[in-house]
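Here the complex is missing one protein chain, while the rest keep their positions.
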Amino acid sequence: MSAFRIGVLVAVCAALCAAIVLPAARPALQAQDSLANDPKLVEDLVYANRILYQQEVLDGFGHVSARSDKDPSHFLMSRSMAPALVTSIDIMEFDRDGEPVDARGRNAYVERYIHAAIYRVRPDVKAIVHSHSPDIIPYTVTGTILRPVYHVSAFLRLGAPIFDSQEGFGDTDMLIRDNKLGDALAKVLGNSGVALIRGHGFVAVADSIPIVVYRAIYTQLNARVQAEGMKLGTIKYLTPGEAVKAQAIVEATVGRPWELWKSQVGKIE
Amino acid sequence: MSAFRIGVLVAVCAALCAAIVLPAARPALQAQDSLANDPKLVEDLVYANRILYQQEVLDGFGHVSARSDKDPSHFLMSRSMAPALVTSIDIMEFDRDGEPVDARGRNAYVERYIHAAIYRVRPDVKAIVHSHSPDIIPYTVTGTILRPVYHVSAFLRLGAPIFDSQEGFGDTDMLIRDNKLGDALAKVLGNSGVALIRGHGFVAVADSIPIVVYRAIYTQLNARVQAEGMKLGTIKYLTPGEAVKAQAIVEATVGRPWELWKSQVGKIE
Amino acid sequence: MSAFRIGVLVAVCAALCAAIVLPAARPALQAQDSLANDPKLVEDLVYANRILYQQEVLDGFGHVSARSDKDPSHFLMSRSMAPALVTSIDIMEFDRDGEPVDARGRNAYVERYIHAAIYRVRPDVKAIVHSHSPDIIPYTVTGTILRPVYHVSAFLRLGAPIFDSQEGFGDTDMLIRDNKLGDALAKVLGNSGVALIRGHGFVAVADSIPIVVYRAIYTQLNARVQAEGMKLGTIKYLTPGEAVKAQAIVEATVGRPWELWKSQVGKIE
Partner (left out) sequence: MSAFRIGVLVAVCAALCAAIVLPAARPALQAQDSLANDPKLVEDLVYANRILYQQEVLDGFGHVSARSDKDPSHFLMSRSMAPALVTSIDIMEFDRDGEPVDARGRNAYVERYIHAAIYRVRPDVKAIVHSHSPDIIPYTVTGTILRPVYHVSAFLRLGAPIFDSQEGFGDTDMLIRDNKLGDALAKVLGNSGVALIRGHGFVAVADSIPIVVYRAIYTQLNARVQAEGMKLGTIKYLTPGEAVKAQAIVEATVGRPWELWKSQVGKIE
């Protein structure tokens, strides 16, 4: 084959590749540019999805969000999809009422109002996780207070309050599908780091993505440990003084488990 | 290389490919052609087998079937083998009495009468799962009613009825090995989505494959969560009103977990 | 490089390879030849080790044996090593007293007397598993009788007897380290398929390797299911009539799970 023909073949291949790759790449670049000032914010949010799935806090359901650093009345969250598969292209922006800013045909999670409502009344909160953890459900349906059994879950402090949609709303489909329900949940959460949702799951909040991921994982672990402890005898929980001190020191070292969890997820795409 | 030589190379490659691919493809094509109008029906049934195995609802035993879309009095199910290894070539067709239509030497599951009997009396049912789930057995042998503890298992409604072969049949080998036993089980199932089988397992039914797979997985999860809840205290189950509403909304979004489970199985063959 | 020099290099490499490979290969060939008439016996025994490890019935400890088909007073078992790593070269032959026939420097399991003693008094038994399963220990130390909760563990019949070395031997190191202890265990086993050993584990026996592997796996599963059932309420176990019938039918189909378990282990070496 002549050099000219080889050159034509190469040009055709390159054109085909460009036609396939570039359209997929361009939205990602656009997404990164418009959503956040800090490029790590979107990347950490994507990792949070993958980590929470791998650590079995989220399955096909549940979600994690982060407050926008461009407009603090807005927040970022994936479109409606399984957290295991989220990439940066899937991250959307929502306004203070939980409505998408630039949907571009992507569906939003029905329960985005959990996030919108909490961001509205908790200026200290920068990240939120909502999970259907099976380990938590028994507490939600028996009115058992989840309390810190060991130092790693000290953020539970005096216990996680329980929201029950029956109170005030009667028979619903159990989802937080509008701002009224979101506001009622945020009211029960108050200043806590975690609130349980009867027959549904829990919500964890924090002032950064690594810490909210940490809290979600250890809320679930504490639930397992507390249940086992209650079968052995009467539990001596962390005192309020111990909880304040332990939470401060453990959350100051959240970088170590965060990096380990990221390394376990590995490179995304 | 001359054009003639390139042409010979291409022809040789094509012949080799055909020699490898066509023999493998032909039986599959034949299977696909004769069993269903919708080619996705057989493919979804194969995925259902693999998903239920991966999600630990089925092990070496248990099976899943789908009503035929060619002849609604017939149904499709794998030959007698481990669900983990089922491919489209293994799918067989059964008549309304549960007998194979075109066995071609393949053995059928002894308990195909579970499926035949339910399809006969439940025209709304399009797919059935039978499982020996260890999480369910404790309920079957203590007469404990499995009830919806959280929104994802709302389809359990007022609770899963329990079939006991002792009643009416005395000492048997515990298998549903003929239509009389199948009819008795179908009678206990009534209009429910799930029935338990004492000392044996459970059966789940639905009007599509994704939904019956979903119900089987969450029947098992609800069993674990309810057992833990009963150890913590008195459970506040979903009210009838909550169950109706939650079931509708959750099953409308079954596509999300279904696609996730399929992606976890990956490409088959 | 000249053809002569290439030839010298090749000859040197071939000689090196032969020197490494052949000595390792030859004992394997010799092992296969001398240990059994049926070559599948040794292969099935190796698979049994790997399957029981993968199914978490054996860990670093525990063992499985098979009666010799050359001399029925002898039996075959791996040398003292982790079951996860057993290959055909590791299989040794033991006489009726549990002593190695041709040790060739390989160490035998301290507890080979469990196997020797049972083979001596149970001519029907062709294969034995000894496991330290954590799921079984709670039964052994509380005197709780392990009984068949569902059809797959029907072989437990009227319940597994419990052997306690304290009775007759006082304080020991808990191991069955000689024929006196082995005989005492075999006496407690009687005609059962399974016996528990206080503070130690259990032993399962059967007339073939696939069935003893099946029984060991389902003994462990039944233990988990029965424990959960006892926390829910009063268990209705299989009746004697149901157990006889269910055991016959389930063990007739042991080929299906056996092939699945072998395929999960994959090719050995």
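Per-chain numbering from 1; labels A, B and C assigned in written order.
Rule of thumb we're sticking to: a residue touches a chain if its C-beta (ideal position, glycine included) is under 8 Å from a C-beta of that chain, and two chains touch if they have at least 3 such contacts.
Because the structure is predicted, anything quoted here is derived from the model rather than measured.
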- Item | Interface partners of the hidden chain - shown chains only, full complex considered | A, C
- May I ask which residue of C:Gln54, C:Thr87 or C:Thr144 touches the chain that does not appear here? C:Thr144
- Looking at the whole complex, which of A:Ala116, A:Ile136 or A:Leu238 touches the chain that is not displayed? A:Leu238
- With the missing chain put back, which residues of subunit A would touch it? List them for me. 149-152, 154, 221, 224-225, 228-229, 231-239, 241-242, 245-246, 248-250, 253, 256-257, 259-261, 263
- Item | Residues of subunit C in contact with the chain not shown | 1, 59-61, 80-82, 84-85, 110, 132, 134-135, 137-144, 166, 170-175, 198-201, 227, 230-231
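Keep this in mind: only the chains that are shown with their structure count from here on.
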- subunit A and subunit B: spacing of chain centres that average the CA atoms, whole Å: 32
- Message: Where in subunit A do residues touch at least two different other chains?
- Response: none
